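Note that this complex is displayed minus one protein chain, with the remaining chains in position.
Letters A, B, C, D and E name the chains as they come in the text, with residue numbers starting at 1 for each one.
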């Protein structure tokens, strides 16, 4: 199996706070991550596409096509924003796990059409000390 | 000259928006950094202390003393916060330049007393693609 | 599948030397790594927990619970030590392969109870030029 | 499963240009990568060997044996060269996907004989923003 | 003194070969770097501007202005190219030392006009193991 992983970045803010919980419960669960003014990260985003090489180009997916999809579907939407403002996170706490799954769902269809591979994995790097990976097998 | 540089991290959010300017002027100056909900970074903080080695320990400053000063003066205050909420940035836009200078002023006195050196430089690493350094020469 | 990987560090020393072998055999096998005074590394440790998100928190494992387990079971034990002094390595040469497997066995049970996932992989990064991964599939 | 991954580097140049295509088609497909004078990268190469630990050494593969195989088969051949000059890439455009597969084929047999594991994966890191992995399962 | 350092990248190829020397002398001096087909690097470029903060913006230089100058003067010219093709290196061997000085001279005037600081330093990072810095003091 051959795969290509492309890496992107988007600085953004988030607040870990569930509408289903009281203020005290949120603070108890999420600690300083529940601070209502928010805090932020230089999020790293890895997009891994696996499949066959296109016999004409030697590429699994043309890099510019991949970049364009990630830019329009994710970066234009999350970059320099408060993630909680996005409709995706209206009813979903923007933990990195939830971000990874939400990004996978946005990208799987267009990346599947852009080349000869399929979206195998989305990685969210929240800080240099933690990362989150969502993968689907065919 | 011998120096030690210790590196810290604090995820935080900020908004680039000046009270002295109109909304349109803020957007024109700061672009997406003026988004009122804020965005964030994994800020890196470098603290460089230069001077003489203590003949007894071979250290310029005891590492735990340095860590304690940085933790109580800066990290406890900025970590997982919106920087604009801090009194330091009530009337000062929290650009990384302004953060570096504010941090220097908080740390210079206690670090000068903690060992045999002086605070030579504070570096703020906002993203992997930019950094800001404030230094004072004796 | 969704997973979270948290990264830790512990500076430590080790000696590659087997009691079952002669001095000459140890030097022949392990070269400069057999130097009896030891040498050391800034070991990186990656702990990957995979599973389901807790529907209440959006987390696979609460980060503080994970950190507490790794700290008490591994870091407090290995950090700033000679690994050969640890009972785990009385009869086992502390190659990074052996360290990875030993760490996995220490962490699997408590991490399995700490959240809604299971310990999927332990990675030991000995230097920036090599890494070692032990994984168990369910 | 236990694995060791060793990382190497070789600065090299390449040109993305297929003999089966016209000049205009090459430029249209590969953009600035088709520039006939070439451009280059600090290629990173990851070699992942998975298997059993040798009970005598605690290693999957002796590190020096691995380094020697990678040096003689790959680094001596690609380091500080134009990859298009290599016979492997006479009729194959040296995309990173093609490099990863070619390297795997050169290394699988000798690495399989050098220890108690098998070559599980070859990774090519072309820039800090993309990587390519080729793996074969037994 | 306050400074901002912005970091850029441009993959490029080069050949170390002086027209003033014979083929044998070039190989003797530059070794494998004299390979006539060229080799390449993911060059890192650091641009450090030092000076005063603009009292209105809190910036030394507006980041977009800096990026635009570096893009039009350097990146559009060197990115994905063979540096020896550039007029700057017609009679000058493109060692990283020479690249750093040439870049400084291209950038000093426009960056001096773009904000309230001056170009203090240009850094060229050729590989993760070497870097080259050219600085001018006022």
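The rule is short, and it goes like this: a contact is a pair of C-beta atoms (placed from the backbone, for glycine too) under 8 Å apart; a residue touches a chain by one contact, two chains touch by 3 or more.
Because the structure is predicted, anything quoted here is derived from the model rather than measured.
Chemist: For the chain that was dropped from the view, give me its touching partners among the shown chains.
Modeler: B, C, E
Chemist: In the full complex, which of C:39, C:56 or C:71 touches the chain missing from this view?
Modeler: C:39
Chemist: Footprint of the hidden chain on chain E, which residues?
Modeler: Residue positions of chain E that touch the missing chain: 16, 18, 20-21, 29-31, 92-93, 95-98, 100-101, 128-137.
Chemist: When the complex is taken as a whole, what residues of chain C touch the one chain not shown?
Modeler: These residues touch the chain not displayed: 9, 11-14, 32-33, 35, 37-42, 79-82, 84-85, 127-128.
Chemist: Residue-wise, where is chain B in contact with the chain that is not depicted?
Modeler: The missing chain touches chain B at positions 1-8, 53, 56-60, 62-64.
Keep in mind that, in the parts below, only the chains that are shown with their structure count from here on.
Chemist: What chains touch chain A and also chain E?
Modeler: Neighbours common to chain A and chain E are B, D.
Chemist: Need the central chain here, defined by C-alpha centroid distance to the all-chain C-alpha centroid.
Modeler: A
Chemist: Which chain maximises the distance between its CA centroid and that of chain D?
Modeler: B
Chemist: Count the touching C-beta pairs: is A-B or B-E ahead?
Modeler: Ranking A-B and B-E by C-beta contacts puts A-B first.
Chemist: Averaging over Cα atoms per chain, report the distance between chain C and chain E in Å.
Modeler: Their C-alpha centroids are separated by 42 Å.
Chemist: Calculate how many whole Å lie between the centre of chain B and the centre of chain E, each centre taken as the average of the chain's C-alpha atoms.
Modeler: Measuring from centre to centre gives 28 Å for this pair.
Chemist: Among the residues of chain E, which ones contact at least 2 other chains?
Modeler: none
Chemist: Report the topology of the inter-chain touch graph, choosing from line, ring, star, complete and other.
Modeler: other
Chemist: Applying that definition of touch, give me each pair of chains that meets it.
Modeler: Every pair of chains meeting the touch criterion: A-B, A-C, A-D, B-E, C-D, D-E.
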